[in-house]
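Of the protein chains in this complex, all but one are displayed in their positions.
Moving on, here comes chain A:
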Amino acid sequence: MCPKTTGNMRMKKLLNLCASGIALGAALAVPAQAEMLKELGKPEGALSIVAWPGYIERGETDPAYDWVTKFEEKTGCKVEVKTAGTSDEMVSLMNQGGFDLVTASGDASLRLIAGGKVQPVNIDLIPDWKRVDDRLKDAPWHTVDGTHYGVPFMWGPNVLMYNTEVFKTAPDSWDVVFNEQTLPDGKSNRGRVQAYDGPIYIADAAMYLKAHKPELGIENPYELNEDQYAAALELLKGQRQLVSRYWHDAMVQIDDFKNEGVVASSAWPFQVNLLKADGAPVASVVPKEGASGWADTLMLHSDAKHPTCAYLWMEHSLNSNLQSDLSVWFGAVPSVPEACTDKSGMQTAEGCDANGLKDFDKIWFWRTPTSKCEAGGCVPYHRWVSDYIAVMGG
């Protein structure tokens, strides 16, 4: 009898462990204060990075795009990459540990800081910090109370992509995707526009309302009180009647622009570049209301095993062909403005502008909406999720 009982006990313990392990991944861990590195040691010979697909290229996909090999030769740090498809995956990988760096977006970076999973970065150890775009140096998604928790990596806007045969002149407002109207070619926009299928898209609606319904008093589209939030949902419910499919997969959206008769939608410069390269009649614009966007930051794990290599990589990311070539490869904007023009890679001033460089001030960078906001009592993200599901099911 005895072994059976212990067996059960062990099983229970194991299950508890499993359950709490899963929960930990989702919940915020208790913040722990990590010490900032004071000086660089000897390179440890290895470096492991959690990154978005396509972010760390060593010339294996296309020999022209390589920003790893030279770094490895120079420092002796062997770079290992673990790709992650979503911000949540990144957070959970970092919670598991065993990595040095992560390219965290704005909807993950603050969670990592709050969870104590990343350590402050000593910018004195990164000589080329001065090259970083001034507007990004103290960005709120990686700087908390004046402490830097990372080095800006790449950013980009969610642009309005449109069909140039239908729109002879660029549409100047998101109105074309939010409200039913007759497009310049004389047909209605019903069934010919798309919207993003992530709950974060509610912020795009709020951004539109900020400009068109000032009486709502929206200050920040990621901090909405109940009334503002309800108005945004109302707008999106109206949009549901116009949208025949929400886009999620960049490749599906490209196909929808080619074969499904879609003529306007929010999109990434990535799709615009691919469609243009394919000869499709599309262009993109950041309308007068502004646009949402993403900004990624290189962050250092609080228990990083290779801190010196990590610092060397942060320096490398700011002072090499990385910024220039990666921004071409990914359709993004470098965090180092000089990379657009200094010929360190393939990027050009025109390319940077096409990817959104000039629109910085019009961009609201993605952040995780929380109930703690300046105005107080904002609607938290998990409600965005359930309500956006309801909108899409409409």
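Just so we're on the same page, a contact is a pair of C-beta atoms (placed from the backbone, for glycine too) under 8 Å apart; a residue touches a chain by one contact, two chains touch by 3 or more; residues count from 1.
Going forward, contacts and distances are computed from a predicted model.
*Asks:* There's a gap in the complex where one chain should be. From "ABC transporter permease", "Spermidine/putrescine transport system ATP-binding protein", "Cytochrome c oxidase subunit 1" or "Acyl carrier protein", what does UniProt name that chain?
*Replies:* So the chain that does not appear here would be "ABC transporter permease", according to UniProt.
*Asks:* Could you tell me which of A:156, A:198, A:307 or A:356 touches the chain that is not displayed?
*Replies:* Considering all chains, including the one not shown, the answer is A:198.
*Asks:* Of the residues A:81, A:211, A:283 or A:385, I need the one that contacts the missing chain.
*Replies:* Candidates A:81, A:211, A:283 or A:385; residue touching the omitted chain: A:385.
*Asks:* Which of A:63, A:186 or A:393 touches the chain that is not shown?
*Replies:* Selected residue, touching the omitted chain: A:393.
*Asks:* For the chain not shown, which residue from A:244, A:319 or A:348 touches it across the whole complex?
*Replies:* A:244
*Asks:* Determine and list the chain A residues touching the chain excluded from the picture.
*Replies:* That gives, for chain A, the contact residues 11, 14-15, 18-20, 22-23, 26-28, 86-89, 190-192, 197-199, 243-246, 248-249, 252, 255-256, 258-261, 370-371, 380-383, 385-387, 389-390, 392-394.
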